[in-house]
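Excluded from the complex is one protein chain; the other protein chains are retained at their positions.
We just call them A and B in the order they show up, numbering each chain from 1.
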Amino acid sequence: MEQILQYSLSGIATGAIYALIGIGFSIIYNATGIINFAQGEFVMLGGILTFFFLDILQFPLWGAIILAVTGATLCGLLFERLAIRPLAKATPINLVIVTIGGSILIRGLAMLIWGKDTHSVPSFSGDNPIAIGSATLLPQHLWIMGITLAVICLNKYFFYHTINGKAMRACAYNPRAAGLVGIDVKRMVLLSFVISSAMGSLAGIIIAPLTMTAYDVGVMLGLKGFCAAIIGGMSTGMSVVVGGLLLGVLESLGAGLISSGYKDAIAFIILLLILFIRPQGLFGKAETERV
Amino acid sequence: MIKHPLCKYTAFVALILIIPFVLKGSYLINVMVFVGINTMLAIALNLLLGYAGQISLGHAAFFGLGAYLSGVLTATHGMNPWLVMVAAAVGVGLLAFVIGFPILRLKGHYLAMATLGFGIIVYIVFNETVDITGGPSGLSGIPNLKLGPVAFDSDLKNYYLVWIVTLLVVLLAVNLADSRIGRSLRAIHDSEVAARVMGVNARLLKVQIFALSAVISSLAGSLYAHTMAFVAPASFGFNFSVELLTMVVIGGLGSIYGSFLGALLLTLLPEFLRFLHDYDIVFYGLLLMVMIMFMPGGLVRGIPALLRRMMTGRKKGETVDA
Partner (left out) sequence: MGHRLLSYLLAAVFMLSGASAFAAPTIKIGALFSVTGPAAFLGEPERNTAVMVVDQINKAGGIKGKKIELIVYDTNGDATKAKQLVNKLIKNDKVSAIIGPSTTGESMAIINDVEKAGVPLISCAAGIKITEPVKKWVFKTAQNDSLAVARIYEYLQKNRLNKVAILTVSDGFGQSGREQLKAQAKKYGISVVSDDTYGPKDTDMSPQLTKIRGSKAQALICWGTNPGPAVVAKNARQLGLKMPVFMSHGVSSKKFIQLAGDAAEGLKLPSGKVIVADLLPASDPQKKSLMAFVNDYKKHYRAEGDHFGGHAWDAVMLLKGAIERGGDTPAAIRDQLEKTRQFHGIGGTFTFTSQDHAGLGKDAFVLVEVKNKDWVIVK
């Protein structure tokens, strides 16, 4: 069963991506109470903008990555300003539909600008496999794990040790109370879109060398990220990371040991069972509803 | 405006009866068949979302189960289509009833996730059980429905067939919404705890409405299978669940006729955007966003408000009645 190691490592690398995307979902959910269906599109933008700056405009790799994150973040900022802020008083379900419309719009524009083809992006440091015991990984996998770890640490620092981060947490608990103590809630919502689009695009960039990129890669990745966020109880910390890794490893083990056709179904059945046994989520505490 | 429910319904029936004469010989009759099917689906989801306040991101699964049960049992096993249609609806309803208990215990995003997961599992089963469903490339050879000497083999006949069922579903839903059950549901929507205190068995009622919603979706699925004569998993995926959700919200949450408007708009829109070629998807996305911005209550409330404003020439400041 030396294959188990390979399955697990592959699963962890994929899961790290889900986790990064998932945290983006959580941040927006906590700030606004909406599920942002456009989150996957920021992931797509990260990958496709890197391709654009690198291949078409001939920037060096690192320059292209920085520009891609900047570009996607700008899109996130614009999206909040043009579509979310004007609807400050809308119901959550209406906002969800707006994000669905937004994701269709962003995907459509990307298709018109960059075409329907898949594009490749080079690995950050070569393609020579690295042996870890009986398993092998690519240098890119290490980049994925490393960057995810770094982002999580930064995230932790931001939310617990900076004034803006603390203010955002306050908004998540109770926006009205936060407003009363002088926190600019609108600014925090904007900030949440900026952070999650930046994180989403970063996820899209580091995975692009392995999976290539195209205008429509965001849908599936967004869905998986959403699941990771739910398993983690929509928190912005470690539990979403655990959620992402769990999903990645379950899929990988399911594909290797049981059935590759049913691997997503296996992962979802396990998730459903978890939810049935613990309706408040894997990490959530049971809450009493205030009437 | 027409206020009395019966007048409204009669007007609606009249509209549906006139349409075939207006569209005589056009392919739009065929599109209207699908508007009927989507109307049923949107109403089914609206009962759950608009009245009971429970979200579902997996409703395409019930639609698909109805379609596949009808398709497989009639095309492969040669069973009586009408019998199968009823049996499928009962079966899918029972399934929804059983899974409804654990699923509807969940709230908010957990509920969204669980229904989404259910939808994806069902979709994967359609894809993977190739020997039964025909797999990703679909199942063909599903017979048209027959009633005595009449075979429902033309667009016009299918139009009447589908819309008769749809009109019955509309009647049922309108009555349900105005009944004690409807009021209890709205109570759950506003506050489940308060409803429970008032003596509403919230849990059972939610599960029952979930099952009813599944039954209507399954019926729509059976009709879809027989009018298309072909089914493939791609029609029942996550995207379609999201499209249904969009129909309900764009049409107007908690309004039965709103669901018709939502289904009508989103089914016909691609036909009218066709001249934009590849640009249609951008316009479609933009339109969804703009509509929510300017008609937050959906078409059913937005259009009358718009008409009133145009007629009286007054601007903002008016409250829109629900």
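We take it that contacts are C-beta pairs under 8 Å (C-beta built on N, C-alpha and C of every residue); 3 or more make two chains touch, one makes a residue touch a chain.
On a predicted model such as this, the values are computed, not experimentally measured, just so you know.
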| item | value |
| --- | --- |
| Residue among A:Met212, A:Met238 or A:Ile270 touching the omitted chain | A:Met212 |
| Contacting the left-out chain in the complete assembly, out of A:Leu112, A:Ala170 or A:Ile269 | A:Leu112 |
| Touching residues on chain A - with respect to the absent chain | 3, 6-7, 10-11, 13-14, 17, 111-113, 116-120, 127, 129, 136-138, 207, 210-212, 214, 216-217, 219-221, 251-253, 255-256, 260-261, 263-264 |
| Where the missing chain touches chain B, by residue | 25-27, 30-31, 34, 127-128, 130, 135-138, 140, 153, 155, 228-232, 234-235, 270-271, 274-279, 281 |
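Quick note on the criterion: only the chains that are shown with their structure count from here on.
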| item | value |
| --- | --- |
| Gap in Å, rounded to a whole number, between the CA centres of chain B and chain A | 31 |
| Contact footprint of chain B on chain A as seen in their complex | 29, 35, 37, 83, 86-87, 90-91, 93-94, 96-98, 100-109, 111-112, 223, 226-227, 230, 234, 261-262, 264-265, 268-269, 271-272, 275-276, 279-281, 289, 291 |
| Chain A contact footprint on chain B (complex, rising order) | 49, 55, 102, 105-107, 109-110, 112-114, 116-118, 120-121, 124-125, 127-128, 191-194, 238, 242, 245-246, 249-250, 253, 278-279, 281-282, 284-289, 292-293, 296 |
